[in-house]
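Left out: one protein chain. Kept in place: all the others.
Order of writing sets the chain letters: A and B. Residues in each chain are counted from 1.
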Amino acid sequence: MSDAYEVQLVDSGDTTYERSAIGVVVGSFGAFMLGIAALFGWVSTATYFGGVLLALGIATGMLGAVSRWGGVQTTPDRSSGLSAVLIQGFLWTATTGFVASNTLELGGLGWIVAVFVGPLVGALTLMTREDLGTTMPTAAFVGFVGITIMTGVISPSWTWEPTAFDAVIPGQLAIPLLMMVGGLLAGQSSAIAYDGFGTRGRQNGAFLLISLVVLLTLSVLAFLLVFVFERGITVVLENLTIGAGTALLLAAAALVVSVRIGHINPAAADGTDKIGSFVQLAVVTVLGLVALALAAAIAANHTISGDTVTIEPTSTVGALPGLLVGLVFLNILRRSSSPWSPDTDAGRTVARLIAVAVGAMTVLVFLEFLVGIELAIGGMAIVPIFALTVGGVSAIVAVATGGARVSGRTLPTWVPPLTWTGGVTVGAFVICCLHAVFTGSAVGGAVGIAANGAVDWPFVMNPSQGLGIQKGVMPAMVGTIWVVLGAVLFAVPLAVGAAVFLTEYAEDSLFTRAVDIATNGLWSTPSIVFGLFGLAFLVPRFGGNPSIFAAQLVLGFMLLPLVLITSREAMKSVPDEYRDASAALGVSKWQTIRSVVVPASMPGVITGVILGVGRIAGETAPLLLVLNGPNFPTSSPGILSSFMVRVSPQPPFIHVSNPALLERASALPYQLYAVITAGVGAEESFGWGTALVLLCVVLAFFAMGVASRRYFRSKLHQ
Amino acid sequence: MTESSVTTTTERTDADAVTSSNETTTGESDERTKAEWREYTFDGEPVLSVEDLNVWYGDAHALTDISIDIPEKSVTALIGPSGCGKSTFLRCLNRMNDRIKGASVEGEVTFNGQNIYADGTNLVELRKRIGMVFQHPNPFPKSIRENVAYGPRKHGDLERGLVPRLLGRDDKDREDELVEQCLRDAALWDEVEDRLDDNALGLSGGQQQRLCIARCLAVDPEVILMDEPASALDPIATAKIEDLIEELAEEYTVIVVTHNMQQAARISDQTAVFLTGGELVEFDDTDKIFENPESQRVEDYVTGKFG
Partner (left out) sequence: MSQAASQTSRRTLSLVRTAMDLDRPSLFLVTAQILLIIGTFAGFVVQSTLTMLFLYGFLLAAAVGWVTRQALTAKVVTFLMTAATLSTLGLIGVFLILEAIPVVRHAGLDLIWPFGSNEWSSTQGQFSLVPMIWGTLLTTIVAIVIAAPFGVAGALFISEIAPDWLREIVKPAVELLAGVPSIVYGFIGFTIINPYVGNLLSINPGALFAIGLVIGFMALPTVISVAEDALSAVPESMKDGSMAMGATDWQTMKSVSIPTAFSGISAAVLLGVGRAIGETMAATVMISHSRRLPKPELYNAFDSTETLTTLIAASYGHVTPGELFWSALFAAGVLLMVIVTGLGIVSELVEQRMHRKLRGGQ
């Protein structure tokens, strides 16, 4: 132990020494940040940097001196640790070597001197008490570097051209780097001093370094996201025109959804949930304000236009957005509804009437979908009128119910609950939207549902080439959707089936071990190798050209190990008690798997699929080889419309084909690569926009995967 | 005035003593006698003094108003049915409860005159002086020698490694002495003296537990806390551990948690009984607790009527 003094059980608290040590830590952190700022060009490198380092060096040295001779009670070890010795030895060897051989121009002789000086410093560090050994060499180094910079030996215009590297290292780079190194060293020494050296001091120093590393990693992430967002958002939102009515509907829907999920009251939550609920409160407030602003704009017939986005004060609602919002509302209502079984005859009649009305509307709109034209009697469209009537009635009833509940009056028993009437109203709205989508004709006039034109978003909806139009990523997005969809349809059943076999049927044997090795091998195979495989094996067998189908299979092969591993874990974590209970009831093994194991492991499988899809959606390398579409496509692949079934006398007698699947196409990551290789400077903004869209797609999958994992985990723990 | 009050007190106590042995009553008289049951007079200063200790795990109240003084250089047993807070109490004494999420502690624990729950307590120093042996043996995946020497090495009392060797200060001989002494004290030396560099995980359960005790002794604590040290072991190993505990009490203060009443009766000098609700009900000489306890609930417990 130390011969310093008897260790107290209870420390008296913050002494001046500790406070000064913290001051030096903060100063070192400041120096470190200054170096980074200079590296990024936010601050210009100057000679006062040297002054900062010199001050730091002196302060660090004082911490050590005061501990050794100043009567402050610290608990240093008798000698410094091995790591301190090695660091100081290396540092001083390198520094002396550089200085001697370059600045003093001693060449090789300089390095020989360094080989003496470095280990000498190391030995000195070794032999002195820990408080001196941790602070003094660092102080000397930092102070020395500080003086070098202050006196202009290394100035911003200094250069160094080592012959081995064909590069010129300027003072602009060297000084910030030296600041960072100096800040790091001084910070670590003073952190050790803060806790009085010894084991607790060293712990403090180690924790400081580790926390700094993590902070750096997270800042890189934050920087990346902010950068892509900042540069891409103007491109993505350029010339976006949206109708105010549609915008209002979307804002209202977002408002309802964000109130429903999670807790909105920060006071009621605790821990991380508190932060979450604050965020939610902020989101809800913002959405509410936005909705109010939109409503005001409609009322005043005022066009809101920013740099890129324009909001037109139309009071119609787009059909597709309306459909989306309606489905979301229906889902919410369904979740919060309770079964309604009326007791009275009147109630049962009403329930039946509702069922008939809803059924009729659905059938009619489905007919319209099949036939493709509007069903009309005497020039008046049936579906909208019917739907509007039903919707109107249920809306009135809903309002009445709500009003009655507020005023405390009781309702007759044949009145359906609020969720039902609300649901019917929303259902009618959805039917109208479907009608507009299928038949292309609007519903209503100034206030109603527009068939199209409510939202015009060029970047997302346009192809990337065409006369006089703005570049968009629609073909790339459609390509990504189809390729990912195909990969999922191919890989997920295969992986889940294999997982079922491996967990339920197979016993540990050479076969299972081989499968384990193969799965791990597939998982770590580089993506470009999958592309090569597709090129060598799949492309010749599917038309000889790169194609969407080949890309689907290749990405499927990449998805396979991901889903297999997660599915196996999900199935393994289904407790044996479930299987035992089922077997004890006399149920066969396959039935148990089918009705107990697979449903119980579904959450884990789904999470694995979502996360795996997020990963393959961003893959470019295999697509380069097997999808290989045009750099700037002019149209999206039309897969759905190209299915053909032929009967022929030759084998295989029934021929199912889809020529569109065998064509080249583009995908989002591929589009980004094309922008880079096309190389023309003007395209860089298009690249940022594409990067932002790609990032959003991938992050959306990632967020869904994490959310689903949390949701299922919390359900499991109930 | 004083005389009458004295007589009144004695009268009251006699009367209540009679009633308490017949039934369990609620009300003021019960509270007063309960506090007395917990008081235990002995010679010398208590090494550990606990006052009004309360522990919550989240919302669950695990320990209620515990006040107890532990005499030194003896074996104190803590008994009671499972879930009554004995282990929780033990972990409060060396602040190992700090490592449990959601645990909150109120009250005072004084060790040699200093409150260990004060701000700025040096936990490293505290745990050097109050050692702990756990229910399941937990040796490190290192050699037997390295396990025993772990504490002193980490505290800097034994310097081993490259740097001390370079400085000529390698403590190998001192370490060998210490390891042998501690293994002898833990009654393990004869079984392992020729395989000190073997992996400790290759020992049997009983041997591993004795290794953990040797490891604890190497730090030279004043107090040794033992949380059901023999519950995971077979009867022969248990007997060895029990003999060891009695020997240890000559040098150290030993506090043993056990759910095995016979074990408590065999090895301890005084026994504290914890019952449901995290309550310390009675603390007295072991003989008194097992033969003639004051509290009816304690009598029911030690005679096996519940628990």
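The criterion applied here is as follows: contacts are C-beta pairs under 8 Å (C-beta built on N, C-alpha and C of every residue); 3 or more make two chains touch, one makes a residue touch a chain.
What you see is a predicted model, and the numbers here were worked out from it, not measured in a lab.
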Shown chains in contact with the undisplayed one are A, B
Which of A:Thr138, A:Thr314, A:Asn462 or A:Ser527 touches the missing chain? It is A:Ser527
Among the options A:Leu34, A:Ala100 or A:Val500, the absent chain makes contact with A:Val500
Given A:Val214, A:Leu327 or A:Val363, the correct residue touching the omitted chain is A:Val214
Among B:Gly44, B:Gly113, B:Pro141 or B:Gly168, contact with the omitted chain is made only by B:Pro141
Hidden partner sits against chain A at residues 163-170, 172-173, 199-200, 202-203, 206-207, 209-211, 213-214, 216-218, 220-221, 224, 227-228, 271-272, 275, 493-495, 497-498, 500-502, 505-507, 509-511, 514-515, 518-522, 524-533, 535-537, 540-541, 557, 560-561, 564, 588-591, 593-594, 614-615, 617-621, 624-625, 628, 650-655, 669, 672-673, 675-677, 684, 687-688, 691, 694-695, 698-699, 702, 706
Touch rule applied to chain B and the missing chain gives residues 94, 96, 99, 101, 123-128, 131-132, 134, 136, 138-142, 150-151, 154-155, 199-203, 212, 215-216, 219
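FYI, only the chains that are shown with their structure count from here on.
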Contacts from chain B onto chain A in the complex sit at residues 111-112, 114-116, 118-122, 124-126, 129, 154-157, 159, 161-164, 166-167, 169
Per the touch rule, the chain A residues reaching chain B in their complex are 1-2, 7-13, 77-82, 85, 126-127, 198-200
